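Shown next, in structure tokens, is the structure this report addresses.
All protein chains but one are shown at their positions in the complex.
Should a chain be cited, it is by its letter among A and B, assigned in written order, with residues numbered from 1 in that chain.
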Amino acid sequence: MTAFARAFATGRWLPLYALVVGPFRENPGRTVLAIAAIALGVALGVAVHLVNSSALNEFELAARHLAGEADLVVRGPRAGFDEALYARLSRLPQVEAANPALELDVPLAGRQDSLKIIGFDPLRAAQVQPALLPERRGLVSDLFDADAILLSPAATEWLGLKPGDELRIHVGTRTLALNVAGVLPQGAYRQRIGVMDIASAQWRLERLGRLNRIDLRLNSGTDLEAFRRALQAMLPLGVHAATPETEGERGANLTRAYRLNLDMLALIALFTGAFLVFSSQVLALLRRRTQFALLRTIGVTRGALAAQLVAEGAVIGVAGGALGVLLGYALAYYALSLVGADLGAGYFRSIAASLHAEPQALALFFALGVLYAVLGAAAPAWEAARRAPAPALRAGDEEEGLRNLRTLSWGIAAIAAGLLLALAPAINDLPIAGYVSIALILLGAVLVMPRLAEACLDRLPLPSRAPAAIAIAQLKATPRQAAISVAAIVISVSLMVSMLIMVSSFRTSLEAWLERMLPADLYLRAARFGETAFLTPEEQARIAATPGVERAEFIRSQNLLLAPERPPVTLLAGPVEAGTVEKLLPLTGPSYVPRANEPPPVWVSEVAADFYRLRTGDRVRLPIGDTPLLYTVAGIWRDYARQNGAIAMNRGLYVQITGDRLVNDTALWLAKGTSLADAQRALRGRLPEAAIEIATTREVREISLKIFDRTFAITYALEIAAVLIGLFGVSVSFSAQALARRREFGVLRHIGMTRLEIGAMLGCEGALLAALGTAFGLAVGWVVSLILIHVVNRQSFHWSMEMQIPWLPLAGLAAIIVAAAVATAVCSGRAAMREDVIRAVREDW
Amino acid sequence: MLSIRGLSKSFGGARPREVLRDISLDVQRGEYLAIMGESGVGKSTLLNLIAGLDLPDSGTIVFNGAELTALGDTARTVLRRNRMGFVFQAFHLLPHLTVAQNVALPLFLNSADTAQASERVAAMLAAIRLAGAADAYPRELAGGEMQRVAIARALVHRPLLLLADEPTGNLDPETAAQVLALLREQVKGESGAGILVTHSALAAATADRVLTLTADGLRPAKKEKL
Partner (left out) sequence: MVPGYRLRFPHDEGSHPDFRLEWWYVTGWLNEASKPLGFQITFFRARPELNHDNPSAFTPRQIMIAHAALSDPFRGRLIHAQRAARQGFGLAGADRGRTGAWIYDWRLEQAGDSYHARITGRQLSMELGFAVTQPPLNQGQEGYSRKGPAPEHASYYYSLPHLKVSGTIARDGAPKAVTGSAWLDHEWSSSYMAEQAVGWDWIGINLADGGALMAFRMRDQQGGSFWAGGALRHPDGRLKVFLPDEVRFVPRREWRSARTGTTYPVSFLVRAGDREFAIEPLFDDQEHDTRASTGTIYWEGAVRALRDGKAVGLGYLELTGYWRRVEL
């Protein structure tokens, strides 16, 4: 091909070249950064969504497998209900088959963890839970051996056991060896579970006479809902009949708020990325508008020009979106295999999730990425195409283009609407209004930013020193362009600040709470994990009589099922009493002392109060013991430990009602002069070594805080990603501006500014923009953190916290942002000046 | 005041070429000199070398007693800032600074006292007959007005040497004449020296002395009939 022909051939693509390839070649860094910002946003969205949906999918699968072919699942508290209920339900004419089950988390010996063991009737499984049936028939009869257990493939892998091996567990303070008789069919179960015969489970796990679950298969033609209602009326309080769907939802409900919060964080990251692409796109296009005017002058139509610009945005969006989806998939894969499906929050310990990818969701995130990039290009493209070519040809017209955007009143309206929405209650138990409120406030902040930036810059005095003076004069003259950069910083800073305040408030409140909840010197319990460990009265007496132990207080924890769609509430029977409760529990309001003729007092945690709509002074019937009794809600307390709610009551009363004298936890106060180590040694000497756990108050505190930090690790990670995207955006906009200002730098060099001074000028501009952005970001972040703490968090997790502003980290964050802005400004200036700016002066426009 | 001896400059790259060869030139204080020449002959390169924006391959440039080639970039920049002024063909006012700020720029750079600086800027604006446009932005001005502002900016700090690169290239003849007159008037008024690079004979005619730059060097221009 001759050179002429080649030129002719490229001619057809000239507009594309001029608008897409050209800008990229001219400034690959900016394009790469824009793609990276979109990619990172999309990747985070995809990763968080994939991990969540994989976990959720696993939840549903697990619930469905456990329920098998059952039409209804009757469930009681973990302590269970009388097995006679099984016989009664089996005889109902509507019931085709009933399978009795005992489902317990059992602490593992020599391992800080527990295994879910399901005791069931393998003979009924054929009808109700075929998946639980071992493939080899001999296994069913092997299961009749009282020590036999079958493990799911996931459990054998996790425990490193094979058929014939021993599985050692704790019951009470004893260690028990079960015999691994076989492995459940591959694929039937992805959860880590063990399966025993119901009789063996009742005997070995010390639950004789008790069941905590019955799966029902109904005769065909039975009206499920009508029967469920009729059945519910027959069931004792605290035992509920629910469909397997509700069962699945319950698992999902447990984590719904947590998952929503992660999804929101991911969306925020995507939004931040998108906004940055938008702002960099706006600035880049503004700077190129003389070129566009030129193109318009030589006959490119408005539509063609706008289309080309949007195409440019779309190219960035497609590249970023595709990259983001791939990256997100990889991130999710590694997150699942390294951290687990709960992203370290400890929600789904027994679930081994495998990546569950939904093509629609991937497509959606990809489309969102493209959409954001296109929108980012469309707005300025529209403006650039609309502007008459003649004035646009003049240098400095960009600001005029922005002057037409009237955003102040919209911004104020958005902020006002956002603040109002913050007062709205949760929708379907989710803080949706809270999130919308935050989104509106952020949007409002962006919209008011031009006027706000202008007002602030107007008030700025003009110094006499050259670099600063020029920088400030420059900013004063271009407040709206400055506002775009400032808004980008405001968005990312406010998100970071609000998260920082929220997490710090939570951590501080947790520390204060731990201080309050851990008044003793030592804590002793029968295994931290699982539900089958306990201390007998005899062991309690031995503990109390240990030399050096001045006082021992015992706590029994049980759980109560108060609603079928919610996980059970923890019942804590301890030394609380009406008069002195304030000393033991962090009450959030005044306590109520029941009068003599009123039912005995219980104290409910905030979570339980929210879930079951309880207020101080209310009466509530609770399924404690064989006959449910009325109790008076004597106060509401803050509890960060039990996210499904807790109810505290006096243990003397509990023993009187239930006759259950076992305990799980012991708080120990030591006599003066007894060292912690001596006391621990003495206690260990008096109890079976393996099955108890003794920790000092400090250790308990540290463990709790470690769990907290692990839970928030993913939050931090997402936050860091948001910061990164924010810094990307700042550098994108700075480098775009710097490149566009090369000629200006050339002139300044002519006039006698050193490179250093030009760098200082840019740094000064960057510092000013960043300072403005950070200042507004701190303010907006503070407002957002209020909503996070008092609305989103309260509605998601149902616990309150004291606002605690982490001044030092905030100052550090502000300093980092300003420093980063200065650095990127200087760097982008230096990069722009690397080429011969002297010659740029001679170049024509 | 300006003494150039044996100046040579070549450019590498895809098409290496020698632009200036053995150029010598002396400019006296108060002298207003025009350098003519065809496009690409190296007029702008010569200006860049004089301004210390670029370094020669060989030769010396002594400006106001200082040997430019012996100075570092910062020293050359400071020298330029204090003692030189620039006027460009494309005006090159900073678009986001007002007229007054544009004019005041060199004073800011030289850390002038604010009060004195604003007095001086006002005087300059009056001198270029744009006193009323102090707070206007460059885009609001006509081309000739912009170039007048550029001249004011170039001379506001009373430089020893004004360097003007084709200052009327973008202007219509009438405006060009006005601008040229102003330029000469201002250079003379501030008793500095001026070097006007142009290929317009009309412009060159406003100078005290006209030199022609060709591939063979710098020589006095033949008087031509205008």
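Rule of thumb we're sticking to: a residue touches a chain if its C-beta (ideal position, glycine included) is under 8 Å from a C-beta of that chain, and two chains touch if they have at least 3 such contacts.
Since the structure is predicted, the reported quantities are computational estimates derived from the model, not experimental observations.
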Query - Which displayed chains the unshown chain touches - result: A
**Report entry** Identified contact with the non-displayed chain, of A:D197, A:D665, A:E719 or A:E757
**Finding:** A:D197
Report task. Give the residue, chosen from A:G45, A:P77, A:P100 or A:G411, that touches the chain omitted from the document. Result -> A:P100
Query raised in the report: So which of A:D145, A:E553 or A:E598 would be touching the chain we can't see?
Result: A:D145
Query raised in the report: Which residues does subunit A use to touch the chain missing from this display?
Result: 83-84, 86-87, 90-91, 96-97, 100, 121, 123-124, 126-127, 133, 137-138, 140-141, 144-146, 197-200, 202-203, 208-209, 219-220
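Simple rule for what comes next: only the chains that are shown with their structure count from here on.
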Query raised in the report: Taking each chain's centre as the mean position of its Cα atoms, how many Å separate subunit A from subunit B?
Result: 64
Report summary line: In the complex, the residues of subunit B that touch subunit A are 44, 48, 51, 53-54, 73-74, 77-78, 80-82, 84, 86, 88, 90, 92, 94-98, 101, 105-106, 108-114, 117, 137-139, 153, 165
Report summary line: So, in the complex, the side of subunit A touching subunit B is made of residues 391, 394-397, 399, 464-466, 469-470, 473-474, 477-478, 743-744, 746-757, 838, 841-842, 844-845
